[in-house]
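All protein chains but one are shown in place.
Then we have subunit A:
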Amino acid sequence: MFYDLNIPIATTTSTTSSKKGKNKQIQPSNSPQFTNAQLIAINAHLDLLIHLGYTVVCFNQTVHKRVDPKTHVNALNELLEKLKPRQGILFLKRLSVILDEDSEKGFGLINANTSFFNSYDILSLIPTNQATFALACLTHTLPSPLTTHIISIPLTLPRFPFHLKHTLIRTAIKNGAVFEINYVGALGGESDSVLLEAGAADANGANGKRNWWAAAKELVRVTKGKGVIVSGGVVTQADLRAPRDVANLMTFLGLPQDIAHAACTSVPKSLILRAQTRKTYRAVFSEPTLVIPEGYSAPAQLPPTVTPDSSTTTSTAPTTAPPSSTQQVTSSSKQNKKRPREEDGVDSNQKQNPAGPSSDAQAQGGDKKKKRKKNKV
């Protein structure tokens, strides 16, 4: 079972909509975005991947700066319908957002857009400066329907963009995120066109190679090999490599052999399972069952804290994430640590009620504060 979690698909409409600016309203087009020639090329690429031994393959759509649900089209849904069906191969969809200074204020990964992001299996971020990196590691790895499970640091840039702070990385790994290394940089191959435009990858192959070795080694050093996955990012067919070859390359970065092999197999596997928990409440894997100890008599009046519990059981009931014994242990411990709270706006069942009055109150409070400041001035 070998995983390739980054097969970049650059679509034409997404790049043009970012160039045209914010003023023009572009209707999301439903016209086929992939020509026949492109489909043949993608099928050939997939044939090679399968020949080399990959069984799980994830298509990656990259967006620059921000995601606007009105104009952004999930091209991968359409692509998956058009690909020829293959036995025993799992296809996944992934969205990457490149973060730079303009995205610090917000880039569309908010609760209101949750339904739009549910069409992607995995979300990931590509931070390019210190502030967005801190944002990505701390806020966006917390369990929620919008967790970005993969943080992909651009490795081919000439000046390593920011200092990798050990505490930030440790928090991200504790929350379940992983850091991604794209092996295309080691070969000096061509990166995804959206990355090149956004300045997140070096166009010159030879320089990119040298920067890659330096940056990847640094990343491995800071993460101590823990939350690291290896993926392709390969655009040119000639840059594809078999998974064991890639694992051998990783040993030169300082990863011991078994961890290098795990970075291609077991770490992506648990990542995909964890990414499925975006559809559950607060990263709970399995359906919790209420166990009443013998000799316990329920009190006559139900205390108010019981109602959030019952609503969480109903919200996790329709999940189809495969439970396993070890995951149940970890999920039950997670559930104990993070008890559902009523004012938590993440749970969709309760989103309406508390969100309404609390946001109004905040708005009113804000207005009052503003008014007070004006009066003073």
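Note that in this section a residue touches a chain if its C-beta (ideal position, glycine included) is under 8 Å from a C-beta of that chain, and two chains touch if they have at least 3 such contacts; residues count from 1.
One rule holds for everything that comes next: contacts and distances are computed from a predicted model.
Within the choices "NAD-dependent epimerase/dehydratase domain-containing protein", "Ribonuclease P/MRP protein subunit POP5", "Acyl carrier protein" or "Cytochrome c oxidase subunit 2", the name that UniProt assigns to the complex's undisplayed chain is "Ribonuclease P/MRP protein subunit POP5".
Within the whole complex, the absent chain has one touching residue among A:P8, A:G208 or A:G227, and that is A:P8.
Subunit A meets the missing chain through residues 7-10, 37-38, 40-42, 44-45, 48, 51-52, 186-187, 190, 234-242, 244-246, 248-249, 251-252.
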